[in-house]
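Removed: one protein chain of the complex. Kept in place: all other protein chains.
Right, chain A next:
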Amino acid sequence: MCSCYYSSVWLHVNTGECNLASKHVPLQYLITLHWFETLFLCVFQRMPAPIRLRELIRTIRTARTQAEEREMIQKECAAIRSSFREEDNTYRCRNVAKLLYMHMLGYPAHFGQLECLKLIASQKFTDKRIGYLGAMLLLDERQDVHLLMTNCIKNDLNHSTQYVQGLALCTLGCMGSSEMCRDLAGEVEKLLKTSNSYLRKKAALCAVHVIRKVPELMEMFLPATKNLLSEKNHGVLHTSVVLLTEMCERSPDMLLHFRKLVPQLVRILKNLIMSGYSPEHDVSGISDPFLQVRILRLLRILGRSDDDSSEAMNDILAQVATNTETSKNVGNAILYETVLTIMDIKSESGLRVLAINILGRFLLNNDKNIRYVALTSLLKTVQTDHNAVQRHRSTIVDCLKDLDVSIKRRAMELSFALVNGNNIRGMMKELLYFLDSCDPEFKADCASGVFLAAEKYAPSKRWHIDTIMRVLTTAGSYVRDDSVPNLIQLITNSVEMHAYTVQRLYKALLDDISQQPLVQVSSWCIGEYGDLLVSGQCEEEEPIQVTEDEVLDVLEGLLVSNLSTPVTRGYSLTAIMKLSTRFSSVNRIKKVVSIYSSSIDVELQQRAVEYNALFKKYDHMRPALLERMPIMEKTASNGPTEIMQTNGETEPSVPDTKHLPLVTQPANQANDLLDLLGGNDVVPVIQTTLPTKPASAGGELLDLLGDLSLSGGLAPAPSVPVSQPPFLLDGLSSQPLFNDTSAAIPPMTAYSKNGLKIEFTFERANPNPNIAVITIHATNTTEADMTEFVFQAAVPKTFQLQLLSPSSNIVPALNQGSVTQVIRVLNPQKQQLRMRVKLTYTHKGSPVQDLAEVNNFPPQSWQ
């Protein structure tokens, strides 16, 4: 305020005007005034001391809106910037602290980066401390100034005060770049050997960071690790174990080297458990649980795939498992780590059962965290220790009702893994109940799981169909697209249940036509078995009375309903058409078909036009074309690429190829006209029989029929040209439906070179003996993992090959594990199996590629 007054006086004096107050002021007086004025201005215009951190925080917190806060911050940033420009050492620390606070709120602070460096270089501890904090928050590897810190850190690592050394170690350990680590590794290593335990702890973890950044430097720290475990100080022990763990996980050589430490680790763990109350590291009565957990983890790594080490730790693991207090989370944390270790090493079966029982007890715990970890672990072990996990089945099923979504999901996965022939009925009841009430995100997976389980273990056909019905009616819209053809095939093959099935499906349609998969399956069935429906032939339950017209009403209703998708409409139109040979009301059907031949939907239109043509020009073929479907054999289960075969009666086998595409197509319907006759799986069949005539609407059908000599009625299948691919021909040789016999075929070594060995094991595909199922096992005897491993195979033209996905693409070193992959080879002409394989992988950093021929297949694999 003063300055304003004086400057206004100054102004007035300058312009020669005087205001009323100073009208009669003599000149000398004015000159003195001027002198005072400048003095005051100097004082007032120099920057005031920057405000304290606390005050800034308080001020910012009073801001009521985001805009107000931003304004305050901008103002303060400007003040800080000016202060930085003045190179004022006194307030730098305060300013940087304020800058860091504002940075935490989300505002940019990069102009303070250099200031942090200056603080680090200062001698005052308070400066260094804020400087290092600033470095950790503002300076990451990507900043250019990052490297400038190296020298400061180096000096500070050798500082006389341990707290300064600590700061330097901490900063290096949290965000040191690879170059910095390389430069300073020596200093860290020195500090690892110091007697000061405060520094040793920090140095150990700093070393961990260095190793992570520059793995080659690991060797450097080896000498310092010699006596790490004989430390009494828990903190040093803890960080040493972490360092050892990191080294062992990174390098198989180190792992071998440190295996000899197992007895020492076991002893330390024993002391921890047996020793009395140790107040410094006690948590709820357990001495240093964190150290126990880390030791258990290190033991796990050391004992993995090594019998001797695993044996040496058996006792202590059993002891920890039985003696640890389970009333609080901390005890359970230790138990959990113990279980993980037991499951990973080569433990004896008694110990494994103990571990699974611990997990079972966890499931009953009130704490949902513990239930969650138990379910996660059980899921991992259910394949290997199936029987032991089965014992806890009822508890697992109870977890389906848990409130937490992740627990429910794991319980569901685990439940499906536990379903077998003995418990299928009970389990399915629970799972169907779950399906009814679960969240939508689960429904698709649950439905698929139910179908899979039902297919594997259904106690009876009727039960199977009922289960499918239940899923379709309760979760029908969540069912996966590929279940529709699977279900249709299942129904077709359950011959004695046709009447029952169609009746139930019809009734379901009357209730609800919104769930598309249900509607599609139902329309297909009605089209196929409509005659059974109206004749009331059902044995399983009370047959319903329904007329042909009622059935046609329902199907036509689907055609016009808004709820029906185009795919569904296709299904219902075809179903209506099929009924023309099963029902007597042919005229009605003819009318419907002709109406739709001018439908806007191109797909429907084409179908209608072709059916129309069938009525008009090829009526003599209609009965045969629309005959009952034969039983279909399935050679692959629930895979996206199914190899469908027909094993039917000779007469309608050829025309049935027209039906197959319609059935296998539903989900992947393209509007491509040509696709009508070419299904995903049946392309090879059609391609060889279709002559190359120009495509035209309805033309395809005629071409197919025109190609085969059908003039004198239907020719039996053998007259079909020899160039036809194996699928059809195979289906016609006499084969029982489900072939159970598969003589054991000896395994063989397909490839063995440079430490990589690939073994083939065989089994016959059930039920088609023309398909050999080969499982490859790839193992690696070298000391480095083979990563990015890819196995490719090629076979001669008379064969067909299908490669399923591999178990992983890393072949672990020293035979610690194997990669498996399944190959299916179709060999209908029973030719000698030959294969060319191509292997690519990365070994010790360099890519490797090899080609090889495999000719030594045992005769039983292809005969």
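Simple rule for what comes next: a residue touches a chain if its C-beta (ideal position, glycine included) is under 8 Å from a C-beta of that chain, and two chains touch if they have at least 3 such contacts; residues count from 1.
The rule is short, and it goes like this: contacts and distances are computed from a predicted model.
Undergrad: If you had to name the missing chain as UniProt does, which of "AP complex subunit sigma", "Transporter", "Sorting nexin-2" or "Small ribosomal subunit protein bS16m" would it be?
TA: "AP complex subunit sigma"
Undergrad: Can you work out which residue in A:295, A:373, A:389 or A:447 touches the chain that's missing from view?
TA: Answering carefully, the residue with contact to the hidden chain is A:373.
Undergrad: In the full complex, which of A:170, A:220, A:273 or A:452 touches the chain missing from this view?
TA: Candidates A:170, A:220, A:273 or A:452; residue touching the omitted chain: A:170.
Undergrad: Which one, A:279, A:440 or A:859, makes contact with the chain that was left out?
TA: Missing-chain contact among the listed residues: A:279.
Undergrad: Of A:142, A:226, A:620 or A:797, which residue touches the hidden chain?
TA: The one listed residue touching the chain not shown is A:142.
Undergrad: May I ask which residue of A:73, A:116, A:214 or A:407 touches the chain that does not appear here?
TA: A:407
Undergrad: Touching the hidden chain in the full complex, which residues of chain A are there? Just list them.
TA: Counting over the whole complex, chain A touches the hidden chain at residues 53-54, 57, 61, 97, 100-101, 104-106, 108, 125-126, 129-130, 133, 136, 140-142, 163, 169-170, 173-175, 198, 201-202, 205-206, 208-209, 212, 234-235, 238-239, 242, 246, 249-250, 279-281, 283, 288-291, 293, 297, 329-330, 332-334, 336-337, 340, 368-373, 403-407, 810.
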